[in-house]
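Only one protein chain is missing from this complex, and each of the others stays in its spot.
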């Protein structure tokens, strides 16, 4: 759950990458980084924080050059909150490579051992992206040994990478003096697309996680990168493409459509907005089959991402759609003062109910999904306090029952409210008068109908099917342990500044 | 157009004021400041930027004490962008006073001369709030000369202040060792209310610009401060109230209801949300009287504040309400690089159209108001590019024809698209197929109906009536000149760090 | 023990004041501040740290104007380490005043009560300089009530100040729109002098703590300010002088000559360098009367300020002067790491002995003074370890037996090695084979001979005579308590950022 972007141009790219990262900021607010290049020389700035905070004028001035890449990070694997793991990552042999990665490797632990013992490569962080970069570096070195580096050697190396690594990955990598390499895992779990723009002196090519980054910066969307495919864009902007995976199939992550991506993006041929409208439509059917619409006075979305589903649902069941919750746009912190009790923060700091939309009504609240259930519980309570007679809750996504290993930030099994609980038990927990969930198959149909070329969806959180076929109970245990440890060690981790490639606040 | 808050408690108030300022952040993102007090000692931190950026842990730790006040600032008068003019302001004689102010004085220039020549008080900034504080300081000194300071002297001083100053002002002021003073201008132009909460050891009293700040921090809303009224809250939380103006009438600023205040606030007895619904309703009537609703396929709000009006309008005319624009939540900057042309930024960086909601349809766009017209023009263009067949525009507020002198950030007359232009000329300028404006009288009726106790509205931007009776053409010329100068000098002004009371980044 | 400077010019003064503060940096490294003025508007920057760290380009740019003042601070009274007490201090009524102060008031506590109860002035810090400024402000207000402000009123106010405050004080104060006021306490304890330079468009006048600041910035030294005298320099550079004290006598602080001032300064007509040579000469007589010079092989100064005395002593007794100790020029910190024992720091980190100058020799070490004795003890030990056969110690100052209340940073009585101890006991403590102290009367004669116009010296640390006549045992107890408290509270104090006049890092 990160956003990545790469660009080959004839003009300075620092502002362009910055703008693209802003358009991808919803994919990660934890850290941001940009690398640009002049000839073979790289320039980097990265730090924890949001794009507008990380990049100041002096940082932007120190990012010259007409090729580059960038990333916004949402923490996923490892002690992922630390400064030193901000991307991009760099290695200087062979050639000089910088890389950004969206996704999560499921065999990072084993690869780490291999890299140390066999390849004698030093991995200095817990990041699986550093592992991925070193595997790629090693394979590039092997593919190009005693050969000039052409797209053939590069694609050969990507093929070898596909064989060695497991999991989800959309990658953009700059090879100093050569060009930009982009590739996507053989299941196409994480999105990646590219676009072009005519500029003075030639063509500008941009690769990005979502189409909004292309269009918002004036580029014409060309197409999605295919699963397993690699693109190599040379310094003149020529795009070389090759399928590098032995077996590829298109299984995009369902969560992109549920809440992750921007509604105005089109991913793998599917409008995210339309996908959400469709989910609202199938959800409406579930509502109708659960209760007479006449028992519902008003449909109220829980902002932001459930709006399209709720709107469509309201229209379908013929009930008014009203914005009964106001979201606090400005978020702050709770400071721990010595000898002072912490004021308990809650959903109420993020949402506020407008009483007249609830007073004396039967309200159907619509959320995009229900994960831990604690937020839903509090929202139901708020609706009641605002005067609602009955409070029904509908989730545009099916019950979240399994952990995610492909880069979506999810709690461990035991924290998932739907894990080992019946719908009735969940309803009782959140305190709603009724609880209606989306159906897994219906959702897949409703979204899949928008692009028949899609082979299926990575929807393991809902159906427990892990497409890479290498995930087992142990992985979940490891995740759980990692999380627990993280709590304790976070502060320590945070202070480990990087040796590798990092700037520091 | 600022947000202010003050609190008397028995427990530390730093986090509480911080939380309240976050809830008022929509009223000003330019600067933020907090003062707390322990006994007679004040502690201050203020700087330019948003609340979450201005206050770090080390700043919060340096704000001990159980009484305090805070402000978020939206620049209005003077060279208002400078650091040194961040509030609160402080003077040390008499007593030690810190003050926050929302509003704008219309006779600040004359007062400044008086203070220098007669009162021998040094005003070190261009801020009218520093002027206001010094007038108050002088009147407190005069009222309490040779007398113990009680609420009688304090209220006497406020009466004198009302006589000397003109314009809009909601004020909270801390008197070292005595308590919190809050007052509102005799026309009640800018809002101010207070609330209470029982806490361990007694009562906590909070004064704030909007009711959301009270409720969002757990306080029970008690009432609005009346126009011309002053409250003095002593250190035990006893609230003393007195009408200090000779002539008071309630004329709240219409812009609070149009777009400034949060929809979930209630100001002077009127739910802002309901006011917007009502404006949508009367606007619907104007639409219907302009064109047959059958010519409209869909109603699309221009986010954020026009949503309630648009929703109500859509319902009224029986057409679907659809969210056809996605707002970019993350805003960044355009960096000026040496020797590099600036990429032109536009509305497109803030909004993105979702094509399927426009394609082949006649769309009615609803905005809260139209000021310069340039944004509307671009949005109409975007709608057309997204495939709309016809693009109609409706404004929930009437034409903005006159400048604002009471603290709303408005351009000068010549920049107002509705100044000296007919509706048809405006429609042509923005390029819409039809343009429907709210009617001034209808708007006043629709909003006024929600609280009969209101004497009228400060709606000078729409009707040209300046309630304080002291505003003339010269004032507007001065405003225009000031603005022009500001452009040139902004950078210089910004670098003038304050001597007075400021911290600095 | 601070350094102050003020200047009236026709050209920008920021760099000039910066340069002057660097030349006075030896008088205080704890904090630094500058105020400049354009017309009546003040600009301030101050912070903790040394001059070169406090002032960056952006701070300097924010200090426009051709009049101004500055200070470098060495902590003396109160919880003096805090940020908020960095000078200059500001009050806005009457007129607008900023002030810098070198010295220490002995009746600050009583004045503080008066200011609160009678003058209703708010004092927000523990600094006696803020007290001094408010007394001056009050007296200026009283002197000029209903009168135009001329030098007569100003000098009248200074006279009133002299009557109200006790202790040591050299003061420079800027009166907004009027000019620069400088005055010195009636005993002339702390130094103050002024100089001039012809510049384009007129004359530049500078007031400073030491003559090096004048000469190092190209000014011609004019004269010392007389004890009790006030200078008022108007904005055209005209210097008005008046004796404002009823009884004035010249008793400069002996410590300026012992180690505080720069050797190349001339204070009250006495070359500091020559004073130190003279002290070396009289010390030589004490040495000769104590032991045959033949028992001494070499004279070794303890750097830096004892060099002239040691050199002269060596010449007088006919023995070689050798630099046997190397001073570590670069000082750092001891970081407290969690769970890590602190490496004990000592004199050895500041000094290193060059073995060949000690090996097998009888060495006479010369220091400027001995305060706690712990450093001397360690140095004697180092000399022995470096191979010295005999180690004699001579102090260019007499035994320090009493606390200081006039602004010299001295430990409390009980920490002074010479308090209640005989010379023999001290010798035993520091472990020297002989210990020779300067004689009080001889020192006064030796230094006093350089300017017969001097009435005497403030030498209370040596002779226990407090010239202001108001210092008692209780004061010392208060000092001791304050110190003890300071240790505990230092961190808290440090974090109390100022409301008043401070900038923050």
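The first chain written gets the first letter, and so on, giving A, B and C; residue counts start at 1 in each chain.
The rule is simple: a contact is a pair of C-beta atoms (placed from the backbone, for glycine too) under 8 Å apart; a residue touches a chain by one contact, two chains touch by 3 or more.
This structure is a prediction, so every number in the text was calculated from the model and none was measured.
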Key: Which displayed chains the hidden chain touches across the whole complex   = A, C
Request  = For the chain that's not shown, point to the residue among C:40, C:61, C:390 or C:419 touching it.
outcome  = C:61
Note = Given C:33, C:216 or C:398, the residue that touches the chain left out of view is C:216
Task = Give the residue, chosen from C:209, C:274 or C:395, that touches the chain omitted from the document.
result = C:274
Task = Using the touch definition up top, pick the residue from C:51, C:176, C:267 or C:379 that touches the left-out chain.
result = C:51
Selected residue (touches chain absent from view) among C:311, C:347, C:442 or C:465 = C:311
Note = It is residues of chain C that touch the chain not shown, namely 12, 14-16, 18-19, 22-23, 25-26, 50-53, 55, 57, 60-61, 212, 215-216, 262-264, 271, 273-274, 307-308, 311, 315, 320-323, 326, 328-335, 337-338, 340, 343, 348-349, 352-354, 356
Remark   = Listed in rising order, the chain A residues that touch the chain left out are 35, 40-45, 58-59, 61-62, 64, 90-98, 116, 119-124, 134, 137, 141, 144, 176, 495-504
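To be clear about the criterion, only the chains that are shown with their structure count from here on.
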Query = Greatest Cα-centroid separation from chain B: which chain?
reply = C
Request  = Return the distance between the CA-based centres of chain A and chain C, expressed in whole Å.
outcome  = 61
Query = Distance from the CA centroid of chain A to that of chain B, rounded to the nearest Å?
reply = 37
Ask   = How big is the gap, in whole Å, between where the Cα atoms of chain B centre and where those of chain C centre?
value = 51
Request  = Any chance you could list the residues of chain B touching two or more other chains?
outcome  = 61
